[in-house]
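Here the complex is missing one protein chain, while the rest keep their positions.
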Amino acid sequence: MSFVIPFLLVVFALIATGALLARLSRTNTSTDKNNTSAMIEQVNAVLPQTQCAQCGYPGCRPYASAIIEQNEQINRCPPGGDKTITDLSNLLGTPVIPLNNECGVVKPPLVAIIDESVCIGCTLCIQACPVDAIVGASKLMHTVIQNECTGCELCLPPCPVDCIELLTPQQTAADWQWPRPA
Amino acid sequence: MNTLLNTLATRLGFHNQQPPFSFHGGLPLNPNKRALGESIVEPPLPPYLIIPLINYAKQSLTPTVAVGDSVRRGQLLAAGVVAPTSGKIKAIKPHATIHPDTLAVNAIVLHCDGEDKRGNPSASDNPQELGGASDNLSRLIKLRSSGKQSQMQQLVDQFALSGLGGAGFPTAEKLLGNTTPVKTLIINAAECEPEISCDEALIQSDAIDIVKGIDAAVQLSQCDQCIVAIEDSKPAAIENLQSALKDKPTAAQLMIIPTRYPTGAESPLIECVTGKYIPHNQKPTDHGVVCINIATALALWHALDNAPLDSRVLSLGGQSMPNPCNVRVRFGTTVNFILHSTGNNSVVNDHRIRAGGPLSGFDLQNLSVPITAHTNCILAEPRVEITDAQACIRCGQCADVCPARLLPQQLHWHAMADDLNGCKQFQLDACIECGCCDLVCPSSIKLTETFRYAKSQARFRDTLELKAVAAEQRFTEREHRLEQRALARKRAIEERKKTIQSSSEPDREEIKAALARARAKRQPKQSR
Partner (left out) sequence: MTRIILDKQAVTAPTRNTSNIMLLVLAALVPGIAVYSYVISPIVVINALVAMFSAVVFELLAVKLRGARGWPAVQDGSITVAAVLLALAVPPGLPFWQLLVGVFIMVMLGKQVYGGLGNNPFNPAMVGYAALMISFPQNMTLWFAPGELHSAGFVSLIEAKLGMGQTDIGSNKVWDGVTAATPLEQVRVWRLQSLDDNGNSTALSLAFSASGWLWINLAFLLGGLFLLYKKVIQWHIPVAVVTSFTLLTLLLGQSQIPLYQLVFSGALILGAFFIATDPVTAAASNRGRLIFGSGVGALTFTIREFGGYPEGIAFAILLMNLCVPLIDYLDRRPD
């Protein structure tokens, strides 16, 4: 009879551990992978929302739909860089691949600025801006809302007088970061 | 016997059951009050002041004055910023500030004329019209009770009252902007860190005005009770406060708390005084607690008396400071000028000059940086070798001393792996960066630096995410708008077609005629 207690103890311990581990390992695997629109949403959330169209699609959401619906490659986003590729590969369970250089190269974050003395007020850049970050009216000076600019460079080609420049945003006290300790 | 039992209880980790309560963690650090002397040193006015145009939330401010303007002491230069003396504005340009990276921010360079004239040149110079302190106080209370927010704000803006503790949060907002009624107002008379004794020096010299300020703060906040918390290592200051409080017994009660770092910080102090630990995601005001610095209480009194906050007392200390003292300086005075005018210029070459305390401060690379409301000390320390960090042995001492009840070793692990989600799970946001964990770490790991790094990374990621969400929204809205516009155009064309098709014969005749005319016109061209 002496074996009964240890036997029960062992069985109980195994069941308890198993139940605990099962509970702990229950992550969001419940996401329905067939649910296309939800997946597009998740992919879109990973993309940097620059809306630069360097991927060959008119914006981030269209690219997200293409990744899900047309099996488009995940390496077509230069503004996102390696981080976006890694995040996408984690999300979709596909291997990490290097950035497609045909789409563009990784650049530091930039913002557009209009040389207001040169601007002729043609409104072409306003029409090109994917996030409505340029204000102005016909024959009146235009200006970029710095906070809303994503640095997509789409306003550069249409400008007839080349008065738009992309600059690294000036560092302010609010976005200064502590360096990584050695 | 009782003390023995108490010591035993605290050693075993039990907490006091009556005020002052003990708080979690902390360390009994030596206060090192080198700077504390007979009186506060008043150096002469510097030739120029540099006033950074930036508020406590690190947002840049737009100046309300222009280059070339003459200003008087107390005149508004930007929202919440007043001129610390009279003079002429020489420039508005980026200037290095007290910052770990000596970051340059837009600043006003004010050349002092030495006359130190008060008042707004556009307004009357007659002091009677401005009203005394009690007039201003009652006016504020009346505005508050009648709900005239904008007028109250206008009055408060002129005070330029920012907290004189470490964070520089606008004090008026704390006292007046509460939605929940204030139960306890805590006046923080505990120093922030070792080496700092500016509050103690202020109490020793100005206790009577301080109590007036406390009384004003009590009336403004409409609190049920007000407690002045002061450490037991300041007997002279305690005595001064007690005798000053005798004249105004309604103002506040004095609570003597143990000298234990970091009681000067808000959350440990609140825990010490009320016994409640306020979780980091809640504000003290949600619990009916407001905490202001004792120097701020004095500044409030002066501001009510039409002398907006434009100077502070700071401690000059550190192992190598030849002439340690507490000194009253105008905001915008450079560190260099302060050291020179107090006879401490000999240290600048071969020592490290630090701004802020030994724990929350940092070494300065440039000494021509201006002091601001939250610069509480300048230290001179010998140059030392930094010991390399050893491996973490998970001894857990960091968790024992953490006043925010965190597990620093686990946080360090996640922070060094750049696992910001892991940091969030271990509640990195609650870290008050007191440095206790660094002090006890047997392996000399730079925990606080790592946490600062991870916190700024998290903040950066959050702003990026917010920006991405905004950009996406703008993009979708634009797409929608373009779609609508295209649809509308299409519809308009169809509409037009329909009207043409269904229109009456005469119209058709007219069209035919027009077409014929056009053809007739074209034919000669073709024949050529």
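Letters are used for the chains, namely A and B, taken in the order the chains are written, and counting of residues starts over at 1 for each.
Rule of thumb we're sticking to: a residue touches a chain if its C-beta (ideal position, glycine included) is under 8 Å from a C-beta of that chain, and two chains touch if they have at least 3 such contacts.
These numbers were taken from a predicted model, which means no experiment stands behind them.
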Given B:A133, B:I257, B:L359 or B:A454, the one touching the chain that is not displayed
B:L359
Which one touches the absent chain: B:P63, B:G318, B:G332 or B:P370?
B:G318
For the chain not shown, which residue from B:Q149, B:T180 or B:S444 touches it across the whole complex?
B:S444
Contact with the hidden chain only, please: which chain B residues?
12-13, 27-30, 32, 100, 194-195, 318-319, 352, 354, 358-363, 365, 379, 381, 383-386, 388, 390-396, 399-400, 402, 405-407, 409-410, 425-427, 435, 438-440, 442-444, 446, 448-449, 452
What is the set of chain A residues that contact the non-displayed chain in the whole complex?
2, 5-6, 9, 20, 24
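Following the convention adopted for this analysis, only the chains that are shown with their structure count from here on.
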For the complex, give me every residue of chain A touching chain B.
44, 48-51, 59-61, 130-133, 147-148, 150, 171-181
List the residues on chain B that touch chain A in their complex, please.
54, 57-60, 97, 99-101, 103, 105, 446, 449-450, 452-453, 455-457, 459-460, 463-464, 467-472, 474-479
